[in-house]
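A single protein chain has been omitted from the complex, and every remaining protein chain is retained in its original position.
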Amino acid sequence: MKTLRYRDETTGEPQLAILVKDTVYNVTRQVPHWTEPVQMWYALRALGIPFEDAAARLCTGEGISFHELDEAGHLLPPVVAREVWAAGVTYERSREARNAETKISDSVYDRVYAAERPELFFKATADRVVPPGNPLGLRSDSSWMVPEPELSVVISATGDIIGWTVGNDLSSRDIEGENPLYLPQAKVFSRSCSFGPVLLWHTPSTTPADWTVSLEIHREGQLAFSGSVPFRQFRRRVDELVDFLCRDNPVPDGTVLMTGTGIVPPDDFTLTPGDRVDICIDAIGTLVNPIAAPMAL
Amino acid sequence: MKTLRYRDETTGEPQLAILVKDTVYNVTRQVPHWTEPVQMWYALRALGIPFEDAAARLCTGEGISFHELDEAGHLLPPVVAREVWAAGVTYERSREARNAETKISDSVYDRVYAAERPELFFKATADRVVPPGNPLGLRSDSSWMVPEPELSVVISATGDIIGWTVGNDLSSRDIEGENPLYLPQAKVFSRSCSFGPVLLWHTPSTTPADWTVSLEIHREGQLAFSGSVPFRQFRRRVDELVDFLCRDNPVPDGTVLMTGTGIVPPDDFTLTPGDRVDICIDAIGTLVNPIAAPMAL
Amino acid sequence: MKTLRYRDETTGEPQLAILVKDTVYNVTRQVPHWTEPVQMWYALRALGIPFEDAAARLCTGEGISFHELDEAGHLLPPVVAREVWAAGVTYERSREARNAETKISDSVYDRVYAAERPELFFKATADRVVPPGNPLGLRSDSSWMVPEPELSVVISATGDIIGWTVGNDLSSRDIEGENPLYLPQAKVFSRSCSFGPVLLWHTPSTTPADWTVSLEIHREGQLAFSGSVPFRQFRRRVDELVDFLCRDNPVPDGTVLMTGTGIVPPDDFTLTPGDRVDICIDAIGTLVNPIAAPMAL
Partner (left out) sequence: MKTLRYRDETTGEPQLAILVKDTVYNVTRQVPHWTEPVQMWYALRALGIPFEDAAARLCTGEGISFHELDEAGHLLPPVVAREVWAAGVTYERSREARNAETKISDSVYDRVYAAERPELFFKATADRVVPPGNPLGLRSDSSWMVPEPELSVVISATGDIIGWTVGNDLSSRDIEGENPLYLPQAKVFSRSCSFGPVLLWHTPSTTPADWTVSLEIHREGQLAFSGSVPFRQFRRRVDELVDFLCRDNPVPDGTVLMTGTGIVPPDDFTLTPGDRVDICIDAIGTLVNPIAAPMAL
């Protein structure tokens, strides 16, 4: 089952919906407080209802077109994430890239790549996240910025995996390259994060190992960069990342954990305002965000 | 003017109050929505009322004893901070200590100490903060933990300095020492942060340069460690830290920025459950927190 | 299925629970946002799950004792009713009583008893409702006050019947007797209303026509008054009352409609502080409230 959230055109209120192919079935009109998926997930779990059975019950009526919602700019993040966390150096390619950008001789990236404990960092609060289709914003003090396309996992306060989505961890390479201690400044800023467009609900038969993450960066109508990485190359286990994240550190319901990137554009590439970044995981969908200049404050 | 917050014994509702010597004058009973200081600060600023004039108006009636509130465990953090940030390596002593703990040969701490850009990191959300008097919790996977006593500044969403408080940035030295990329895990965890007991409101005549931060760690009735550092040894400017924090990164009203520590216990010292940590800045007050074992989850 | 709400002893947070005989099974711990029954009702309805099937799934673990919850004073109203409405003169006995108390010669009560349109009035907001077991408060300016024991129906914003509960519409007979225009003052005041202890969920096989409402008033350990009325003597239809209530007048989810009383103590009876009022409908349960003196404001 895939769910998404959108803003009702008339009332402006957030709506939870189920996506079946290109058709969107509103859930919130049937269960008014289900405006985000986590509470629905708790209910289905407690009632022992398979997600597909629930979807069959709830997908009634005519539905509306996903394409039209998307075009109209009404999509919202598929889950309300009070906290977004991310992991780093979880692919060989990431280790290489971060070694390349750093000015530090004794590589902290080689060390973490090989260590039991993963790199985990706080990426964003809910108000730093932009909805699918909305612009991510560059930092005013960085001249080397890249999207980081990442399979992202949505977890509950109990540490259970609720589902999967596509994430973009927009990052500054020069700020972090200057000093690993600048990581929070390279990662946490206004409009630095997006995920969506949908949440694929997790079941025992969900197989991320078969998925591929692919990235396309479009500039002035041209493809400026593309790349892809199979999730098989991921060097950690997702449940291990979740365990480390929650160790002594309870996180709220709906927390998003981005699992790190395995695709890095060449070192001479930086995003510029007007670019469009598409990140696709076939089993989930394609997250699209334009890139905007830093916001005048 | 100093304000504090406490929980009303009967209703459980948070109360804002002004502290004059040892006497606490309730503000919330006079202005029901002033349950935290930031909105009062905006009002006084817009109305052009000097803080001391406001205090004189609002300190009516008999008041209650600060000592009794504190003993009863009713104090709350003096401001509702949705976000707590912290700076690092802002004193020579901190540079030495972090060099001592690290396993990295090319010191990121020397670099940041000398660089224009400071180290800033996300320290805590509101639910990871414990009130004054309440126990800070150790991590289950660290065997080298220390309090970090820090002058802390409270800012508005507009980036203005509202006031000053005393902060304790409880940290794991071995986790961060292993790899600077583990900093978020060494810093962000359940019950890892406390500040208070009061907010000293900022005016043009507030002079942090004259203050001294002092730390006492008590164990089994004995003084296990004490130290102090004058704020003159602070190697940054507070307004510069605030500027870097807010650069491309709007923070919410009431954000606390801890300015880094200049007191570090000897390398063979670690906190243990039952310790009590007192941090004093004379002009503000003394923040006291016992230390608790990790919480069984 | 019967549900109730109570306040968690430790956290103070409201909990929704299912009652099976004398055992209470917590629902909120399984589905955190189900802290009141209406949203659970919408979910079960949309998913097509029979209430008894849901109860079977959700009643897991050991449960706690209803008796102990009740004794400890932790019960809450079984539904959060932003609005409580009531109907009047829906039994012959009520017509007689209100004719007896009135000083008006042309009886408005005879008229409404015979008319198509029922008497409906606004009874209480949520903060005028006291939980089961908590004291109802007398008016300071009335010397003739009585409980009104009433079968009460809980409805959704869509006008559907969610379930049934027991209500006490505490009323002043002398204020209303003076003039029917004083009805709001005879009915709406602090601590004037209670309902509970449970919500019996409505199904097609629910048969209010078979029920009996009974009232006992205890004073100083003695039975001061008792009476009962079978619901067969109710002179309206519940769905008709709901239709009139919602006509041009959308009400919020969880609105309680008290259906009027058929039991009236003798004209020389008035409640006094210290009395205890028990109202029982066998199929639902017994609502108990002590009577308190007016509150000093």
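Note that the chains take the letters A, B and C in the order they are written out, and that residue 1 is the start of every chain.
Keep this in mind: contacts are C-beta pairs under 8 Å (C-beta built on N, C-alpha and C of every residue); 3 or more make two chains touch, one makes a residue touch a chain.
Quick caveat: nothing in here was measured; it's all calculated off a predicted structure.
Asks: Just list which of the chains on display the missing one touches.
Replies: Within the full complex, the chain left out of view touches B, C.
Asks: Check the options C:230, C:250 or C:273 and report the residue that touches the missing chain.
Replies: Of these options, the touching residue for the absent chain is C:250.
Asks: Where the complex has a chain not shown, which of B:31, B:114 or B:223 is the residue touching it?
Replies: Checking the options B:31, B:114 or B:223, the one contacting the hidden chain is B:31.
Asks: Determine which one of C:100, C:115, C:209 or C:223 touches the chain that has been left out.
Replies: C:115
Asks: Among C:139, C:173 or C:202, which one is in touch with the chain left out?
Replies: C:139
Asks: Tell me which stretches of subunit B touch the chain missing from the display.
Replies: Residues of subunit B in touch with the missing chain: 27, 30-34, 39-40, 42-43, 45-49, 54, 57-58, 157, 253.
Asks: Identify the residues of subunit C touching the omitted chain, counting contacts across the whole complex.
Replies: So the residues of subunit C touching the missing chain come out as 82-83, 88-89, 104-106, 108-109, 111-112, 115, 117, 119-122, 125, 127, 137, 139-141, 175, 178-185, 188-190, 244, 246-250, 252, 294-295, 297.
In this section, only the chains that are shown with their structure count from here on.
Asks: Spelling it out: a chain qualifies if it touches subunit A and also touches subunit B; which chains qualify?
Replies: Under the touch definition, subunit A and subunit B have no mutual neighbours whatsoever.
Asks: Tell me, please, which chain's centre (mean of its C-alpha atoms) is farthest from the centre of subunit A?
Replies: C
Asks: Roughly how many whole angstrom separate the Cα centroids of subunit A and subunit C?
Replies: About 48 Å, centre to centre.
Asks: Residues touching two or more other chains, restricted to subunit C: which are they?
Replies: Residues of subunit C never touch two or more of the other chains.
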